[in-house]
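Structure in structure tokens, see below.
Presenting subunit A:
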Amino acid sequence: MILVVAKTLFILIVVTLLFAPLITWVERKQSAIMQDRIGANRADLAGMTFLGLLHPAADVIKLLSKEDLVPAGANRFLHALAPILSAVPALIAFAVIPYGATYRFGDTTFTLVAADIDWGVLYLLVIGSLATYGSVLAGWASRSNWSMLGAIRATAQMISYEVTMGLSIVGIFMVFGSLKLTDMAVAQDTTFRVFGFLDLFASLPAGAGWLNAIRLPNWGIFLQPLAFLLFLTCIMAENKRPPFDLPEADSELVAGYFTEYSGMRFGLFYMAEFIEVVVIAGAVAALFLGGWAVPYLSQETITAGVASLFGEGFANLVCMLIHVGCFFSKVVFLVWLQMLIRWSFPRFRYDQLMDLCWKVILPLSLLNIFLTAAGMLLAQQIAPGAAAS
Partner candidate 1 sequence: MSFEMFLFYAFAFLAVFSAVAMIGFVRHIVAAAMSLVVTMVSLAGIYVLMHAELIAAIQILVYAGAIVVLFLFVIMLLDLRDGGLGPAARGQNLVKAVGVGGTVTIGTLVVASVSGVFSVNPLVESLPEGFGEHRALGIALFTDYALAVELVGLVLLASIVGAVILAKRKID
Partner candidate 2 sequence: MEAEAFDVAALAPLGFVAIGALVTLMLEVVLSRRAFVGEGVDPETRLVARARIGIVLAFASSAAIVLAMYAAIYQFELGFETAFGPGRPMLQLDALSTFATALIGLGALLSVWLSITYLPALRINHGEYYALLLLSTAGMFVLVSAVDLISLYLGLELTSLPIYALAGFNRRRLRSNEAALKYFLMGAVASAVLLYGMALLYGATGHTDFTGISQGFAGGGGLALSGLALVIAGLAFKVSVVPFHQWTPDVYEGAPTSVTAFMAVTVKTAGFVVLMRFLVLALPEMGEKVSVLLGVLAGLSMLIGNLMAVVQDNVKRMLAYSAVAHAGYLMVGFAAGTPEAWTAVLFYLFVYLFMTVGVFCVVIALAQGGREWDSIEDFAGLASQRPALAAVMTLFLLSLAGIPGTAGFMAKFYLVVAAVDAGQIALVLILVGTSMVSFFYYLRLPVVMYMQKRRQDPDAETSSSEIVVLALCAAAILYFAFFAQADPFGTGVRALDVAGRAADFLH
């Protein structure tokens, strides 16, 4: 019980108190670099700006001290509820994402994930579908045209991309044969032979045996490259950040569904968005980048290696630290990737957005499912039990 609480608190604190504010800073710096500006550097403590790292703190103080306005004629209850409904799913989504493997310390065994449920991926989809309510209600309860338009766009966009998001990762379920994220991470802690498919035609000639030595980590991104692209697109569209920010398109709709929010309620929407960036990074890392897995160094290898020198308990601890570090470096990389995308592409037009979803991603994800099924059948022909794509 204590372990569960500790794990939950750890991930909550890391994500909300560490990552989310940090990302606002990364975003500012990233945009500054890409636009050839200097970027956040004004907030200072006794003259020291710390590279602009004080801005997140200043933001929080500003948001907390601002007046909390509720527009006249708004539905007060729903207006107050909406930011909470927006933030809570983002916060609880991280519960199923494993940030470390299973470790043994003496008699206790534990897995570094807050809730190790069997249908982890479905849980993520469920949370994603519930996240829609925050924006819908915000837009509707504000009784403002901007908000309403933003909410209508948000609804249509989120429902559409939810469908394709679910379909795009079906290939991953098929390859790993599980919906459990911890299982997936364990499965990705291995490698596979890149040229294994050659076995289909003939066993390799002796001289070409080196081909067998070429191995890649058994990661989702290598097994399902198409799914990776599609899933990343969909989940970014779910988060409604640029270039998919039609619901809050500032040049047309002021701030979309949360136009009529101020103070900490506005802050909650803002925070939800940034937490979602981390959640996206975590989910993509867990599904496609091996989660906590270190490429070419499986858990047994690390543990055995360290244990031979310093004993088993210490080996597990080291292994745990390496895994957690590895996971969060992947998260940081993916966050940076999202920032890069966010500042590189112009906003879609609405019809382009919908066309992308229904006419490009949907057929491609169906194709991906089909190809994966065909590939798995083929792999079974070659060597029963071996995974290949």
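Quick note on the criterion: contacts are C-beta pairs under 8 Å (C-beta built on N, C-alpha and C of every residue); 3 or more make two chains touch, one makes a residue touch a chain; residues count from 1.
With respect to how the candidates were assembled, all candidates are chains of the complex that A comes from, given by their letters.
Bear in mind the structure is a predicted one, so any value in this text is a computation, not a measurement.
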item: Selected neighbour of subunit A [touch, this complex] from 1 or 2; value: 1
item: Interface residues, subunit A side, partner candidate 1 - complex; value: 75, 78, 117-119, 122-123, 125-126, 128-130, 132-133, 136-137, 139-141, 148, 151-152, 155-156, 158-159, 162, 179
